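What follows is a set of notes on a single structure, which appears directly below.
Omission of a single protein chain aside, the complex is shown with its protein chains in their original locations.
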Amino acid sequence: MEVSVNTFTGKRILFFTTAIYFALIFIPLISATEYTFKTSVKGSYSWNNYRWVFEQSEFTHYVLRSFWIAGLSVIVSLLILIPLQTWLAISQSKWRSFVEVVSLFPLIIPVVAFAIGAQVAMPLFVQDSVLELPFLYAMLSLPYTYRAIDIGLSAIPIKTLYEASMISGATWPKTILRVILPNTRTAVLASSALGFALCIGEFTLTSLLHWDTFPTWINDVSQDSVLGAITLSVISLLIPIVIIALFAFLLTKGKEKNE
Amino acid sequence: MPLLPFLFITGFFFIYPILRVIIFSFQSNEGSFTFSNYETVFTFPYNQGLIGSIKIGLYSAVIAAIPGAIIAYFVESHASLRFKRIIAALNGVIANTGGLPLAFMFIAAIGKNGAITKILKSIGFDIYAGNFALGTFNGVLLVYLYFQIPLMVIVFSPAIGILRRELRESAASLGASTRQFWLRIAAPLLAPSFLGCLLLLFASGFSAYATANALTVGNVLLTPLQIAGLLNGNVSASQLNLGKALATMMIVVSGLAVVPYLIIQRRVARWKSV
Partner (left out) sequence: MSETKLEVTNLVRRFKDVAALDDFSIKIEKGEFVSLLGPSGCGKTTALRIIAGLDRQNSGNVFISGTEISAVPANKRNMGMVFQQYSLFPNLNTEENIAFGLSVRGVESKKRTSRARELLELVGLQNLGHRFPHQLSGGQQQRVALARAIAFEPEILLLDEPLSALDAQVRVQIREEIRRIQIEYGITTLFVTHDQEEAMAISDRVAVMNSGRLEQIDKPHNLYSKPESPFVASFVGTANRLPGKISSGNSVRVLKQELSISRFASTFKNGDEVQAYVRPESIRIASRSKEKVSHGLVAIKSFLGPTTILGVKSDGLPLIHIHADSKELRKYEVGDEVSFVIDAEEIMVSPL
């Protein structure tokens, strides 16, 4: 087994398989995007569909609404998890594995089942509150948000940092604020990004509980205008992809800078 | 202790609703203990719904597992760090694509009037020649693959990390050919993770709702759709707790897949540190 030759063939197969993979992912996307630019006249393209979409008064309303709810959910998650996970890490508590297991529960429960649960269990004052969704979303995203913070915290010697800071005379709130939190920035960012993305796209829970957000609005639009719904779908698919592309581009730039 | 808010909030917003669903699934409309809801679950059309959901979970998992595993293998072992990050981010986005946007994207691409459909037709492939339609079981299955494959790449990639360079090299120095290495070392090491990922993918396909909801109009029997129907539609008085029974069934099936997955994950983690 010639190991060094293997890497060369390996790289070629990698290229080949990722090419196919990218094709499979992007072809439907590109074709759908192309579709949204078509007009009734064969061969001509226009921004008509997009103009229509952006002109809808509800468009901005629902985009903001989803952002708002997703944002609230992320805040709820962070408020619960950051103190909890930093405390678990620093005190090396026995509760850590228990909490980890609990954080994985939402993976086991199908969202539809959870929706029924929420429907029957949440008291009226919760059901009417605008906070119902953020809290429920925070539960759904728990496995991902917990894990993102966990990975970030494991990467820093948090117990040592804490003890070093305390020994130097800082009080514990100061330690958290000025030593711990700055070092957990990437973990918190990753967790927030994951949570936010999940909430923005969430449909099942929202529609079954009769709330309305951007995804459910797309559904409403589809009743009247399939084309409009398709356009909205393309928009909501393209945006994260564009963000990733930017991300990839920035990474390349960063690398060139370093070299 | 920051543990208390966590326990309270998770308990109230998550555990409590689930418990309520499970407990009330055993309740009749009058409030007495009964198995009748479950009896209904195992009759038509709900039993077909369960079978359909299990089938779609199984098929989408099995079909997506191999391409996903292959891509995961080559990316993990041969890609640069930068490329890996980009792929990971991309996969994260695609694996989370669901519901309407996904459905509509496919309708636009390979629906009856879709762009790809037209292109394929022009070169002789009429995909609608047979019984295929997006709004059928097979159509939904096809669309599911779009997020199942990236999901497989995401969950299987860490497992590849077990195949350290030193393992390959020791096997070589001990005289093993590439084939022997794969047969006796690599495959046995990857098998548990592969199985675990299959289970997770099954759960993912089994539980999916939004996409099926967007593509079908009630002609495909899947449990999530049926539950939604009970929640939204005209619920006849005798079926109040049926939805809960169906939901409990879903939890059981999903649990039977996800719990072994988590267990396998833990045990495989031990191998990594050797």
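Per-chain numbering from 1; labels A and B assigned in written order.
Everything that follows uses one rule, which is that contacts are C-beta pairs under 8 Å (C-beta built on N, C-alpha and C of every residue); 3 or more make two chains touch, one makes a residue touch a chain.
All of these numbers come straight from a predicted model, not from anything done at the bench.
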| item | value |
| --- | --- |
| From B:15, B:127 or B:176, residue that would touch the chain that is not displayed | B:176 |
| Touch with the omitted chain, as defined above, among B:189, B:214 or B:250 | B:189 |
| Hidden partner interface residues of chain B, rising order | 162, 164, 166-167, 169-177, 180, 184-185, 188-189, 270-271, 273-274 |
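Going forward, only the chains that are shown with their structure count from here on.
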| item | value |
| --- | --- |
| Whole-Å gap between the CA centroids of chain A and chain B | 18 |
| Sites on chain A touched by chain B in the complex | 1, 3, 6-7, 10-11, 13-14, 17-18, 21, 24-25, 27-29, 31-32, 34-36, 80-81, 83-84, 87-88, 93, 95, 99, 102, 104-122, 135-136, 138-139, 142, 194, 197-198, 201, 203-204, 207-208, 215, 218-219, 222, 226, 229-230, 232-234, 236-237, 240-241, 244, 247-248, 251-252, 255 |
| Residue numbers on chain B that touch chain A, as the complex places them | 1-3, 5-6, 9-10, 13-18, 20-21, 24, 67, 70-71, 74-75, 77-79, 82, 85-87, 89-90, 92-94, 96-110, 114-116, 146, 149-150, 168-169, 171-172, 176-178, 181, 203, 206-207, 209-210, 214, 223-224, 227-228, 231-232, 243-244, 247-248, 250-251, 254-255, 258-259, 262 |
